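A protein chain is absent from this complex, but the other protein chains hold their places.
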Amino acid sequence: MNLTLLLLGLVILASSAMALSLRNIVRSVLLLVLSWFGIAAFYLWAGAEFAAFAQALVYGGAVSMVVLFAVLLTGRSHSDAEVPPPPKGRLVWALVAGGAAAGIIAATAIRTPFAAATNGVPSLPVRDLGLLLMGPQLAALLVTGALLTAALLGAVVIAAGTKDDKEGAP
Amino acid sequence: MQGDPIACLWLIPALPLAAAAVGAVTPRRGRAVAAGAAIAGLLASLVFSIAALVIALRTPSAHLSHNFAWFDLGQDQVRLGWLLDPLTAFMAVMVSLVGTLIFIFSIGYMKEDGNFTRFFCFLSLFAAAMLGLVVSNSLLLLFVCWELVGLASYLLIGFWFEKPEAAAAAKKAFITTRIGDLGFLLGVVWLYNSAGTLLLYDGGHGLFEGGQLGFLGTHFVRSPFPGLALSLSAAISLLLFCGAIGKSGQFPLHVWLPDAMEGPTPVSALIHAATMVAAGVFLVARVYPLMSIDQLFAAPGGGSALHALSVVAFIGAITALLGAVIAVAQNDIKRVLAFSTISQLGYMMLALGVGSWVAAIFHLLTHAFFKALLFLGAGSVIASTHHEQDIRRLGGLAPRLRATFATFAVGMMALSGVPFLFSGFWSKEAILHAANAWSVSRFPLYAGLAGVVLTAFYMTRLICEVFFGSPRSEPAAHAHENPAVMTVPLTLLALGSIGLGFLGTPAWPWLQSKLSGTPIESRSLLEGGGLLMLSIFLVAIGLGSGWALYWRRTRTDADAPDPIEKRMPRLFAFLAARLKIDELYAATFGRMVSGLASLSVALDRRVWGGCVDFVAGLGNFAGLINREADESGLNAGFDSAGESLRATGRAYSTRQTGETHGYLKAVAIAFAVLAILAIAGGGQ
Partner (left out) sequence: MNTLQMCLVLSGLLFGIGLAAALARSSAILVLMGVELMLNAANLNFIAFWRFGPAPEAGTGVLFVLFAIAVAAAEAAVGLALVIALYRHQKSIRLQEATRLKG
């Protein structure tokens, strides 16, 4: 079991690290997609099938498409796909910050004596999930629906722009 | 006693009121409708009045009333009612009969006037109000009709309101009678307060029933007259008499009557001779039990009391003398008759005061006939001479206006008191007899006797100047007799002037006994002989001197001075100027009122206006301060606050770099710091 975890973790971390350090933005996006699928696999391994499917569909399907569209729409020529690497100073700062955050979280995780899981794989049939969503969590569901609608409309409005923006439109 | 006929008594005033309503809505073309409605209404009232008289004469001593509640006033009820007794019935018959004859006369007199329909509407309104006054059992209803009569008088005096003199005369009449009405109203209110009712006869609870009068007569109030006690009934009676003074043209409120001659002559005949001015006399006769009760009780402490009737008698006597004296020097035919009316009303008040209300009412009834006759005769003269009213410019009308002359002569002889045949003689005799029997003072008797001489004198002067001699102006020369519609009423009134007297002679005192309700035994003419002879003698003196001065040497020239004027020019001028009483009032009350008005104006402008301006100035000042404070204080404060906020904002915004990565960096550092604090400080 731990082996699977190690493998998955490696895939996720490696792909995300590479994705965010490459110069070619399209390749970055594709590696990121791989990372997201890795996370989905992790969910599967952990026994949250539904969450895994959701992750795969939403991130791997929708969000990646959106990102790709954004990339393609904001690059005038092939050369723009090349993003220069960050300047040295900033890179160091970023790495320090990231490392600090990761370190703090990891240290805290290791230090805390967690009790071992007493039960086995918690079973969550989809039916029960559905009942939960439609029952106690109905309000959250509706709010999220509204949020998604608003976000969609807002994104369309922002992205479409006005007539005056036409000359800059890609 | 309640009875169905009494409940229908309201029809007597209601029918002319309906006629007035018809007249009000009739267009100017509908002359026949207006006149027909007025005459029909009053004729119907006459029929009902005669029926009422028949009922009343069956039981002359009874006072039949029918009362009803008008509205509720808290715990009390305001009650009104109708009263039928011989006094009411005689008055109603007189008013409707004389009124009908005058209405018929008016058809001819007002023929050429454009406002024919309005005239008959107002006449009917007057008749309704007068009849309502007569049948009323409640002093409140009486007061309402009293005021309505005053209104009708105002409307009719000012009928030709385009003439400034007529409008001024109407105003003067209304205001002068109003002064009297104020006293009347105060009396009514005081009476209601003291007695709790204003109904005269109410099945035992009325003012004149039970012990009410006794209470009013024995209760004494604080007297404003030093040394004279004043009982409650006397005080109230004096206040009620104020209204009579105004309405009946007694001294000192007589000044409106001569001016009221500006109205059309039928109006003068109806209102200012026969009926409205008689309302004051009627009022005193009506409340006679109230006015006379204080004479039955002694004043507290054995002192002397002021009796209301004594005041009435003296004022009546003064008025009788005053009117007769002024009439001697007047040159307008209607003004002579107006002052004659004042004088005769004085006689009636005199009779009331000395204790014989029956004599007063008798004289009222006869006076109505012959004075209306005289006025209508004057109207006939005026109509035929195209409104020439100055007697110096008339003359020689006897052969030209035969019927008018004959009837006018009858009226003149009745007024002068030509003995035995004419009613005025008998009624004046009754008054003089009563004055003779008065124990308080001889002044009314002497005034009355003097008035007899003067009355005969000025009436002879009038008839000589108008009808005898030769015409002194074109209109007089071309006068011709008026149509029958005007002469027939004159004839009927003349017959009444003669016939009515026989109802009240001492030998057959039918009228007196019916009025008073108690049978009066007849006396032989020779019993009261001395006074009778004296008055006949005085009439002869008056007629003789008038004949000597005015008939033997008739006036030849319109501008020639009067014979008296030649001999006593200053006295004549003083009398002709009506004793300068109008000027006296103008100089005193008129000036006082104008002064008060100017004072009010000055107060209003300077004092109240000044205060208002001051407050306005304060308001202005406050507004100015407010604005200054607002602008320099609040606005500046807010502006500076806003400015400082903006400056702060600007200062802060210089901190912004606009670089997203800077912000992210800050967030990350903050997160790190917080995480370390959380871990190190608290949880594991």
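A and B are the chain letters, set down in written order, and residue numbers restart from 1 in every chain.
As a convention for this text, a contact is a pair of C-beta atoms (placed from the backbone, for glycine too) under 8 Å apart; a residue touches a chain by one contact, two chains touch by 3 or more.
Worth saying up front: this structure is predicted, and the values here are computed from it rather than measured.
**Q** Residues of chain B in contact with the chain that isn't shown?
**A** 650, 652-661, 664-665, 668
**Q** Using the touch rule from the top, list residues of chain A that touch the missing partner.
**A** Residue positions of chain A that touch the missing chain: 1-2, 5-6, 9, 12-13, 16-17, 19-21, 25, 28-29, 32, 35-36, 39, 42-43, 46-48, 50-51, 54-55, 58-59, 62-63, 66-67, 69-71, 73-74, 76, 80, 83-84, 86, 90-91, 93-95, 97-106, 109-110, 112, 114-119, 121-124, 128-129, 132-133, 137, 140, 144, 147-148, 151-152, 154-156, 158-159, 161, 165, 168-170.
Definition applied: only the chains that are shown with their structure count from here on.
**Q** Sort out for me which residues of chain A touch chain B in the complex.
**A** The contact residues of chain A facing chain B are 90, 93, 97, 100-101, 104-105, 108, 111-112.
**Q** Quick one: in the complex, what on chain B touches chain A?
**A** Residues in contact with chain A: 661, 665, 668-669, 671-672, 675-676, 679, 684.
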